[in-house]
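Heads up, one of the protein chains got dropped from this complex, but the rest are sitting where they should.
By written order: A, B and C. Residues from 1 in each chain.
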């Protein structure tokens, strides 16, 4: 079974940025939801955080991990916050 | 029955001061408690407030209306406050 | 520390003594002279205090706030005399390690100060009338055209 590959723009912040070593990157993936994409990313990058500890934003808005991704989406996985 | 007359120093604040027309006065009275003294004062001055609406301070400390008064005590009847 | 002052209250100066490096939270409250109260247009107001007793009772409130909440420092200052619209009537600042107790202590202090301190507010209205606030008898008497709190 062949899967469509789509291109996504990833943004990293705080600890994710340090772990990734970059603040953004383009990624080609057959993942259709943030949940699938993060699983792939976690295997590749060895991130210690599971998706239950993250939130996700697409194109600058919070959304859920089962949202349907579209070609070119800007995706940010949000690690635990500590503002204020 | 003759009663001992004692001399008290009265201090007035806010509306009581305006009603009395003075901010302090000396008063001779046979009253032995603030309750008795205020009753006398109210009859004399025609104050519209009853003692249940006031607090009382003697020599700069809050006390109760059944406190035993002593010659020369400084007595302030405290009308309803509205600070802040 | 509790103070009474006839001078305009300056929060930035008052805050200085509360700036402790072991504190992560600072809650403060200011009372402002408002342009109306209970349907009447206010022009200015006068705070009168029984100074000796207000200072004692104010310090008591401060000590109570310290005992009830694990705060680092607290200061309150109440203005007296004649105040114009927008002026600060009272300032309370609380510094603490965490924000929870700073809010609670600040709230406690303002509530207790308003309820207990022998300080009275007289409002001066746009229409030239005046009234002592919190004196229910004043308005009742006013309606009956007897002796009133207004002058």
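In the analysis below, contacts are C-beta pairs under 8 Å (C-beta built on N, C-alpha and C of every residue); 3 or more make two chains touch, one makes a residue touch a chain.
Just so we're clear, the structure is a prediction, and the values are computed from it rather than from any experiment.
Trainee: Where does the absent chain make contact, in terms of the chains shown?
Mentor: A, C
Trainee: For the chain that's not shown, point to the residue among C:4, C:71, C:110 or C:131 touching it.
Mentor: C:110
Trainee: May I ask you to list the residues on chain A that touch the chain which is not drawn?
Mentor: 11, 13-15, 17-19, 46, 48-49, 53, 57, 60-62, 76, 78-84
Trainee: Please identify, in ascending order, the residues of chain C that touch the omitted chain?
Mentor: 11-12, 19, 21-37, 85-86, 95, 97, 99, 102-103, 106-107, 110
Keep in mind that, in the parts below, only the chains that are shown with their structure count from here on.
Trainee: Which chain pair shows the largest tally of C-beta contacts?
Mentor: Chains B-C share more contact pairs than any other pair.
Trainee: What whole-Å value do you get for the distance between chain A and chain B if each is reduced to the mean of its CA atoms?
Mentor: Taking the average C-alpha coordinate of chain A and of chain B, the gap between them is 75 Å.
Trainee: Where the centres are mean C-alpha positions, what is the separation of chain B from chain C, in Å?
Mentor: 26
Trainee: Can you compute the centre-to-centre distance for chain A and chain C, using the mean CA position of each chain? Integer Å is fine.
Mentor: 52
Trainee: If a residue has to touch 2 or more other chains to count, which residues of chain B qualify?
Mentor: Within chain B, no residue touches at least two other chains.
Trainee: Where in chain C do residues touch two or more other chains at once?
Mentor: none
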